[in-house]
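Next up is a structure, given as structure tokens.
Here the complex is missing one protein chain, while the rest keep their positions.
Then we have subunit A:
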């Protein structure tokens, strides 16, 4: 089943990074929302509903934001799917537009982490993995170790993901880090969960990103005659309980997310010109690209080291710098990815522009659940 696409009227974000404690979640969200509304040329009175993605924002964060933004009184919903929260908010907004419920909606992804998360993120305390000492970085260390053993990949090839993404983020004014790092810096960084070190891990960040999506009627309401990129759709799947002792890097959940995306949008893997990938850790970019079927199984590390996923390469991945360099305020990430796709498809991405980009895919993977191959996974497809 294919739903009507949503038109992107506006995209905006604030620079990701570490903000002082007095820069509240609400204030960051308002900053991103104002930028998206300005980009869309939309007045507050033209917005029908708000979809807000966050994890650590607390009860009714979306309504707190709406009340500071001047969108109080509207339908406001809060969406939590861990690191896929922002993308899930986008998906639900798209569904509501396709259903004809609304014509112009605001989506905000926001997170204030630096004052409330230390030492890395972990599963809910009720999850069995948490009881035995699982932290997110450990899961990816386990993945990396096995990937190297199974595919003969080297530590240097995995580190190349960080080198590539930091090189891209030099051109992204919204990125938390905007300086290149060398392979030696990645290899010599403090170990976090071996074989992964500090520069293999995305940072704990604050930030917000926002989009204005609309129907064709909404475009007319906003007076937009030259419609911008379209969000063709966003698939959502969750990890499944995986009995047995199979490949920990099989990424069946990513394979299913890709299949759903192709089914929902009529786009195929051969159409994808660029990917904004959830590189919360270097190895994650590699195995998830393989899981999607966009890179042959076991080839992702070598592809990265050979520049195939760099700007100018066969399939650019994370021209924005990805989570590793743009930063990872978890609820904001999915919306920031969609902002980047918007700018890439408009051809306004400056020094990080993927030449001739017509179709882009963004991928989020949120959380872990004991015994499964993931929490939530989203695959969002946009076209020019």
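The definition used in the following text is that a residue touches a chain if its C-beta (ideal position, glycine included) is under 8 Å from a C-beta of that chain, and two chains touch if they have at least 3 such contacts; residues count from 1.
FYI, contacts and distances are computed from a predicted model.
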Per UniProt, the name of the complex member that is left out, chosen from "Cytochrome bd-I ubiquinol oxidase subunit 2 apoprotein", "Putative OB-fold protein", "Acetolactate synthase" or "Transport permease protein": "Putative OB-fold protein"
Selected residue (touches chain absent from view) among A:15, A:34, A:146 or A:297: A:146
From A:83, A:137 or A:354, residue that would touch the chain that is not displayed: A:137
Full-complex contact with the absent chain, from A:41, A:58, A:100 or A:120: A:120
Absent chain, residues of subunit A that touch it: 117-120, 122, 128-129, 131-135, 137-138, 141-146, 149, 190-196, 240-245, 248, 370-371
